[in-house]
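This part shows subunit A:
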Amino acid sequence: MTASGEGPGGGSRAEVLRRVREALGGARGTRPPVPRRYARRLTDDEAVNRADVLALFTERVADNRASVRHVSADELGTAVAAALWGREAKQIVVPADLPFGWLAELDGVRALADTPAVDVDTLAAVDGVVTGCAAAIAQTGTVVLDGGRAQGRRALTAVPAYHLCVVHADQIVGTVPEAVERLDPARPLTWISGPSATHGIEMVRVEGVHGPLHLEVLVVED
Partner candidate 1 sequence: MPKFAAAARSALADTGLRRNLRGGIAAAREREAAAAAELGGWDDLREAGRAIRDAALLDLDAHLEELERAVTEAGGTVHWAADAAEACEIVTGLVRAAGADEVVKASSATTREIGLTAALARAGVTARETALADLAVQLGDDEPSHLLSPALHRDRAEIRELFRRTMPAAGPDLTDDPAGLAAAVRVHLRERFLRARVAVTGANFLVAETGTLVVLESEGNARMCLTLPGTLISVAGIDKVVPTWADMEVFLQLLPRSSSGDRMTPYVATSTGVTAGDGPRAFHLVLLDNGRTRALADEVGRTALRCIRCSACMNVCPVYERAGGRAYGPVYPGPIGAILTPQLRGVDSAADASLPYASTLCGACADVCPVKIDIPDVLVHLRGTVVESRRRRPVPPPELMLMRGLAWTMGDPRRYETALRRGTRWARLLSRGGRIRRLPGLLGKWTEARDLPAPPSESFRAWWTRRRP
Partner candidate 2 sequence: MRVALSVACFDDALFPGTGKAVTVLLERLGHEVAYPPGQTCCGQIHWTTGYHREAADLARAYTAAFEGCEVVVAPSASCAATVRDGYPRIARTARDPGLARAAEGLAVYELTEFLVDVLGVTDVGAYFPHRVTYHPSCQSARTLGVADRPLRLLRAVRGLDLVELPAAGECCGFGGAFAMKNSDVSVAMVADKVRHVRDTGADVVCAVDNSCLAHIGGALSRLRGGVRTMHLAEILAETGPA
């Protein structure tokens, strides 16, 4: 930083910081205590056991206008295939490290692995994408992707019109604080709660704008 205020990225770094310090005066540096009396876990009204947590997740995903189904681990391949047939998908894109078994039953659907990275025109042209997730939240019906195993880069789930997301039951936490605690902000996170939607016209909610028009969630119970 130089006397003229040029910071590492340019601009008025020194000037802005000087104004902040001057504005705060004697109050500067005080960090008032933060009372955290809010609930960090689901209350007993919401869920008493694991089955309740899964049921709550299912209910809330459906409230977000996404489709949701429960399957057992050995049914997963069939369920993925059935979901894609149901959408009449011919070609989909998948992360390079999607577990092989998830697509084992595919017949007549071409799955493009994102390695090397598929171009944006292909992403826009495919009928959908299949991924896993890093965590899911029962209270809000949310799935969270962090670019880790079976999730791929962010563009894969941003562009296609259909997203099929596989959630393992043990990935589902109860609340937002539990999810925040478990996730690593150094990774690029995408929290998804239903299909793309807008309140842009008369503040009425309508599904389907730029992101996926349809979100389908498969919950795998072991």
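Keep in mind that, in the parts below, a residue touches a chain if its C-beta (ideal position, glycine included) is under 8 Å from a C-beta of that chain, and two chains touch if they have at least 3 such contacts; residues count from 1.
A quick word on the picks: all candidates are chains of the complex that A comes from, given by their letters.
Since the structure is predicted, the reported quantities are computational estimates derived from the model, not experimental observations.
Undergrad: Which candidate, 1 or 2, sits against subunit A in this complex?
TA: 1
Undergrad: Which residues of subunit A touch candidate 1 in the complex?
TA: Checking each residue of subunit A against candidate 1 gives 7-13, 15-17, 19-25, 27-40, 43, 45, 60, 63-64, 117, 120-121, 124, 137, 139-142, 147, 153-155, 158-159, 176-177, 179-181, 185-212.
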